[in-house]
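With one protein chain withheld, the remaining protein chains of the complex are depicted in position.
When the chains are written out, they are named A and B in that same order, and each has its own residue count from 1.
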Amino acid sequence: MEYIITILTFTGITLIGVLGSYMVTGLTGLFSFGQAAFFSVGAYTAAVLVKDFATPFPLAVVAAMSAGLVAGMIVGYPTVRLRRDYISLVTFGFGEAIIALLNNSTNLTGGAMGLSGIPRYTSFWVVWLSVAVCLTIVAGYKYSKYGRQCLALRSDELAAKAMGINVNRVKLVTFLFAAAMTSYAGVLYAFYTTYVEPGSFGWIVSAEWIIIVFVGGINSLTGSVFATFLLTGLPEMLRFASEWRIAIYCVIVLLIINFRPVGIFGEFELSYKWLRQLGKKGAKAA
Amino acid sequence: MSIQQLLNGVSLGSVYALIAVGFALVFNILKFSNFAHGGVMTLTAYIGLAASLFFSRWLSGLPLFGATLVSAALAGAIVGIVLERMAFRRIRNNNSPVIYYFISSITMGILMENIVTIFASSTFYSYPKFFELSVVELFHVNIALTDLLMLVFSSTALMILLWVLYRTKIGLAIRALSFDVNTANLMGMDSNRVVMATFIAAGILGGVAGVFLGINYTLYPQLGQLIVKGFIASVIGGLGSITGAMIGAVLLGVLEVTLISAVGAGIAPVFVFIIMLTFLLVRPRGIAGVIVQEKA
Partner (left out) sequence: MSKLEAKGLCKAFGGVQAIQDFSFTVDDRQIVGIIGPNGAGKTTAFNLLTGVYPIDAGEVFLDGKLISGLPQHEITQRGLARTFQNIRLFKGLNLIENVMTAADPYSSYNLADVFLFSRRKRNREKEVRDMSRSFLELVGLSGLENEKPENLPYGLQRKLELARALASKPKVLLLDEPAAGLNPSEVQEFIQLVQRLHDQFDLSVLVIEHRMEVIMTLCANIYVLNFGKLLAHGTPAEIQNNRDVTTAYIGEEDEACLL
């Protein structure tokens, strides 16, 4: 039971990270390989503040999210104006730079040895409450002018500009929002595991989140949630083939790309309306 | 800055140029950032190691070094072919959006890295010592032999590539395709063949780069992450320009050597990143100054 709770808690934290990737990649079509770096920015900021400066936890959370915003601004501002390939290259570089920075400010972060002895302030309930809040907010974002503008510029940037959409601004807002949310997920992580190290937030983590979004269905929030369970659960299921785990995972993704390119859920969203229709159909059938 | 440092920087830059150009070739044709290129470098670097151990029974010195490079380059070409067939051919024929190329390339990158981890485990390997001599004196400047070889072989590889691109029929086809895929197809060009040729060329460059990286940094499964050097060089040079990528790479090499001696190797990537961002703010089109714009 203990074990399952732990797994579910980690799944919840991953899910918040995936939601960030969903916003940046799924909605807006930008490939950010820096999401995991924002995760570590949040984790380290809060951990150092609480541990070394005795900052109250809620204040540390706010500081961590602000740090994520600042980092997002530094990376995002120069790049959103450019062709979208730049954002994937620059965020990749950002990820590497953050790891180098964490490794080399040993006094503050413990360097490559990691930072241990962080108090355990988060629990299963805190994490899943956060997930619920984040999901609601992201869903609200998707079904607002912001979400529509994101989808529009993902599909055709030039046409979006011609419709009066301030493309750069919408991209930056989305990128920053995701950065702040991912930093928050980082805080949850640090104060759950009580230990963080620079090596665990490489580009592979960001890439995995993007893959999860994609496998779930590039437009579908429901798909992202489902795929998070599936793909964080999958490694557990494949434990018997531990070495080959990632290889199998990759092959599955390749099969999906080639043979079911819309992802599992396509653009489908689970909604109250859909459930009601399903109920009606069921009643008819009966 | 001493001439010594400058030489070091230029030779490091020449290896970065191999990475950046391998990346830029594919970018030019398919218009997406090929993250699998890092995996290609890792895989070929290990294959090169295996080859060097195999050939060391009969060869030594320069011939051994040459045999290693050629095997890695050949392996790179084969990996390029497999990559194109497995990850991109179907997507391309489906006319899928760029997003799919991205996903496919990251997945292939992770897959190749993982295959290396499975077969070679996470231990560090290093190439055998190819030469007795480690330092040569050139115009009263001491230069490490490996640096000199890197410079010579990388520039040769790049020269050959430029010759192929600008003096041969297939090179012309590659340039035409990078300009406009649809028109090239309408002109009766077999785009599958040209794309394949591009992946082969990129693979060969990846193979040579892989060996040099292996010699420089020892071998480990995450070696491919050094592709970030290629990215930074491309961004500085101007995305989509091959000559820009070369110039950007040499600049990056010199910059890095200078920074390492000034602030230390660990923190240097942070400064490089900041410089790149500043560059993007001031001159977003890069040195080459081409801007790839969507057509209205």
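Please note the rule applied: contacts are C-beta pairs under 8 Å (C-beta built on N, C-alpha and C of every residue); 3 or more make two chains touch, one makes a residue touch a chain.
All figures in this text were calculated on a predicted structure; none of them were measured in a lab.
Here the missing chain is touched by one residue of A:58, A:117 or A:164, and it is A:164.
Check A:8, A:70, A:152 or A:230 against the missing chain and you find that the one touching it is A:152. For chain A, the list of residues touching the undisplayed chain reads 137, 140-141, 144-146, 148-149, 151-152, 154-156, 158-167, 173, 177, 219, 267.
The criterion applied here is as follows: only the chains that are shown with their structure count from here on.
Here the CA centre of chain A is 30 Å from the CA centre of chain B.
Within the complex, the chain B residues that touch chain A are 27, 32-33, 35, 86-87, 90-91, 94, 96, 99-100, 102-104, 106-111, 114-115, 117-118, 222, 225, 228, 231-232, 234-235, 239, 264, 266-270, 272-274, 276-277, 280-281, 284, 292, 294, 296. On the side of chain A, the complex with chain B involves touching residues 25, 29, 31, 74-75, 78-79, 81-83, 85-86, 88-90, 92-94, 96-97, 100-101, 103-104, 157-158, 202-204, 207, 210-211, 214, 218, 243-244, 246-247, 250-251, 253-254, 257-258, 261.
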